[in-house]
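Here it is: the structure, laid out below.
Now for chain A:
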Amino acid sequence: MDTVIIKINDERVEVPNDFTILQAAKKMGIDIPTLCYDERLESHAACRMCVVEVEGARNLQTSCSLKVADGMEIKTHSERVIQARKDILDLLWANHPNDCLTCEKSGECKLQEYCYKYDVKETTFEGKRKNYEIDDSSPFFYNNQNKCINCGKCVRVCSELQHTNAIGFSERGFNTHVSTPFEIGIDNSVCVSCGNCVSVCPVGALMPKSKEKFRLWETKKVRTTCSYCGVGCQMDLLVKDNKVVGVQPANGPSNNGLLCVKGKFGFNFINHPDRLNKPLIKKDGQFVESSWEEAYGLIVEKVNNIKSEKGSEVFAGFTSARCTNEENYLFQKLFRAGIGTNSVDHCARL
Partner candidate 1 sequence: MNIYRSHVLICGGTGCTSSKSDKLQKEFQNLIQKKDLDKEVKVVRTGCFGLCEAGPIVIVYPEGSFYSQIKLEDVEEIVEEHLLKGVVVKRLLYKGAISEEAIKSIYEVDFYKKQERIALKNCGVISPEDIYEYIAFDGYMGLAKALTEMSPEEVIKVVTESGLRGRGGAGFPTGLKWNFAAKATGNEKYVLCNADEGDPGAFMDRSILEGDPHSVIEAMSLAGYAIGSNQGYVYVRAEYPIAVQRLQIAINQAREKGLLGKNILGTGFDFDMEIRLGAGAFVCGEETALIASIEGERGMPRNKPPFPANKGLWQKPSLINNVETYANIPQIMLKGVDWFKSIGTEKSSGTKVFALGGKIENTGLVEIPMGTPLRKVIYDIGGGIPNGKEFKAVQTGGPSGGCITADHLDTPIDFDSLVALGSMMGSGGMIVMDEDNCMVDIARFFLDFTVEESCGKCNPCREGTQRMLEILERITEGKGEVEDIDKLERLAKTIKDTSLCGLGQTAPNPVLSTLKYFRHEYEAHVIDKTCPAGQCKALLDYFITDKCKGCTKCARVCPSSCITGKVKEIHSINNKLCIKCGACMEACPFDAIILK
Partner candidate 2 sequence: MKSIEELRKVKEESLKRINLRKDREEGTRIVVSMDTCGIAAGARSILMSLLDEVNKRDLKDVTVTQTGCIGACNLEPVFEVYKPGEEKVTYVHMTLEKAKQVMEEHIINGKIVQEYTIGSNQ
């Protein structure tokens, strides 16, 4: 890969020649704000938050889309750039409900974050505002277009990565909004509820329907592997007060930041009241709660009795394609080394 030398904020840096300015700045640790950028997607260059001053260019340029060129001189935080970003935030705010106090996205909202960072304390414009009905037809998420900033990430994830094309932009200009064709509602559309749109929404327009009330800053994120199919998607569990309250996709090698409906929204079984929480022993046809010691004792007794009576070959165990490697290892070891039979199998074939 050939490299070029550019200057960002008067500092020289050598970067690969296929880098965008944004990538180059990131490499230097310079934070350029973005609302519509996602490295997995074709650059959209619509939010204009990432504009920078490029020497010789008439207008401000979007750093997410412009590739570096040898000798380029860039200012990422000049007065002109900052004023432009402020005006854009001002304009977005003018068409956005002023409800951060109660908004569920608060704390992870990019609009909120940038208004704070750029000292935009109120909007200076008055006039028309969006007024859309909230689409809550999906059992998994809301589409509240009144909060949408038209970054288009949801639409592009749905078309470029998920290829479901359930949502798109409707109407034009000021009335542009994200919806299903003919406004039929998410639930009646071809949507497969993967929630990848929800995961990329920078504001509170697409939000999961949550059973719990939580603030994002109250949660901790635990990186793990999805427990459904064999793709092995990486994801973060959002945990509050010993409860999994949400799931966000992580950028794992096999899922590239995507999840499916089960991974994204199928986590409520974890907290389900049906969960077994005590060993059960069947007595006279009825299950009776027991202590672990009693249950273990019973099992050990039965194993020993049957083994001494009939030998090891009458034992069999089904290990699980749902459990971890370590558990599968122990299970077969239990049967082979502890009981003395190789009759261990699992449902690989089902």
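Throughout what follows, contacts are C-beta pairs under 8 Å (C-beta built on N, C-alpha and C of every residue); 3 or more make two chains touch, one makes a residue touch a chain; residues count from 1.
The candidates were selected such that all candidates are chains of the complex that A comes from, given by their letters.
Given the structure is predicted, the values throughout are model-derived calculations rather than measurements.
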{"item": "Of the listed candidates 1 or 2, the one touching chain A in this complex", "value": "1"}
{"item": "Residue ranges of chain A touching candidate 1 (in the complex, touch as defined)", "value": "43-49, 51, 59-60, 62, 65-67, 80, 83-84, 87-88, 91-92, 94-95, 124-128, 149-150, 152, 168-169, 171-176"}
